[in-house]
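Yeah, one chain of the complex is gone here, protein chain that is, but the others are all in their spots.
For chain A:
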């Protein structure tokens, strides 16, 4: 290894990086061929990557923008031409697996640029590797990568949405992970964390085209291996439910502040989009029983986590509190929007639970129905009742 470093040092930054990539390719191919399990890239190699590709030690001369672009192109074709999935995966993680050191920042920078480029020129193998990366990396970093793509394709260059839209067909796996990442990122907790309209449109159209897109990761992941701690959810379902429930009050609040350039038309479009998205989410839940039964895990795997639902409920009640303080919105409007949010939450919980996506302990909130034996959930029943009751009271009808 020392020899390699010696041979790389005199080179200019670009040719050194290129040489190292070449070396990495051979090294990993040999590693895979040797059949050692698990194939582990040694620390020294990782250090070389940090030094010559990520330029982590600050004292090393950095690449110019043009050189960086050239490097990205080389990397693109390097991954594209590698025919063995294992080798490609190992190379990708050698380059981009987070090491918890100072190089991680430039690692993330380069990864963002590479994935953004892969989206632009349709490099499917890189997207597949990135999808895998998104499954194993801490959600904080996943969210960063998603942010880069949203910035590049939805915010910076408004006309480039269709390019990103295409990942749906190019790499469904990546698309699915991307949805999970953005629903995690945009959680309506602040103004910046409200999903941009372009992103919303794109996601709704993906899911409407093929609701199963949100289940791609779940369906392709063997359930034996436990998920790394703090990684993204297995599906974007939780995030999507959060979007739909929080949107009526969340989106409204934001738009009130920026009312200058917000026409009621856009408002209507947004509410229509969320309504459609909510329906799609319910329809995905309806698909679950068969899929879960096929995998033999019906009733054993919760795709919606109780704790995330708990935080959603508390977020919602906070929203409700804040909404009351908004003087711009009429009380009637607030009431309607509140009702909508509650309706969606109740519907999502009921449908999720009925289809085995949400597991409650039997004693706590599930009781066997005396007549039909169907599983009915007490908690949801109550929630739904609340929703129904409040609506009826609102209509002034007598409730008995």
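Observations
We adopt the following convention: a contact is a pair of C-beta atoms (placed from the backbone, for glycine too) under 8 Å apart; a residue touches a chain by one contact, two chains touch by 3 or more; residues count from 1.
Rule of thumb we're sticking to: contacts and distances are computed from a predicted model.
The subunit not displayed here is recorded in UniProt as "Integrator complex subunit 10", chosen from "Ribosome biogenesis protein BRX1 homolog", "Integrator complex subunit 10", "Coatomer subunit gamma" or "Adenylyltransferase and sulfurtransferase MOCS3".
Considering the full assembly, A:276 is the residue among A:276, A:301, A:320 or A:334 that touches the omitted chain.
Although one chain is not drawn, the whole complex shows that of A:150, A:182, A:337 or A:354 it is A:354 that touches it. Residues of chain A that touch the chain left out of the display are 271-272, 275-276, 278-279, 282-283, 286, 340, 343-344, 346-347, 350-351, 354-355, 372, 374, 376, 381, 384-385, 388, 391-392, 399-400.
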